[in-house]
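Every protein chain of the complex appears in place save one, which is left out.
Up next, chain A:
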Amino acid sequence: MRIVASKKGDGTIEKELFSPESLKQNGVALTNGRTIIAIAGGMTSGILGLTGLKGGLCYFMYMLLFTAALALKLGWKYQPYFASWNQVCVDGIFASVTTYILFWTLAYNSVHVF
């Protein structure tokens, strides 16, 4: 456990308890979820035959959907599991783009090109 103390505007000191290991594990779970969504979404886009900008926009739609589902599961608050909303919404979005592109291309080629 690590204590992070931060001073608030009115002078009171607020203390938060973090467990770095758990925080890390939650981060890993988050990225894994994003990867799964990227794979499933890539295949969906490919099979539907989306091309160009439509596929790119769909990626962000899938990610938005994932974030919304996650937020619903967390009960619309990040508190006990993540450090901030930023982490829940943004972390790992761009890391899984390459995975999305790979599976998009794979599915698109398998269904539509050959």
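Convention: a contact is a pair of C-beta atoms (placed from the backbone, for glycine too) under 8 Å apart; a residue touches a chain by one contact, two chains touch by 3 or more; residues count from 1.
Quick note on the criterion: contacts and distances are computed from a predicted model.
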| item | value |
| --- | --- |
| Chain excluded from display, named as in UniProt, from "Terpenoid cyclases/protein prenyltransferase alpha-alpha toroid", "Exosome complex component N-terminal domain-containing protein", "Ribosome biogenesis protein BRX1 homolog" or "ER membrane protein complex subunit 3" | "ER membrane protein complex subunit 3" |
| Residue of A:Ile39, A:Met63 or A:Val88 in touch with the missing chain, whole complex considered | A:Ile39 |
| Contact set of chain A toward the excluded chain (per top definition) | 28, 31-32, 35-36, 38-39, 45-46, 49-53, 55-56, 95-96, 98-106, 108-110, 113-114 |
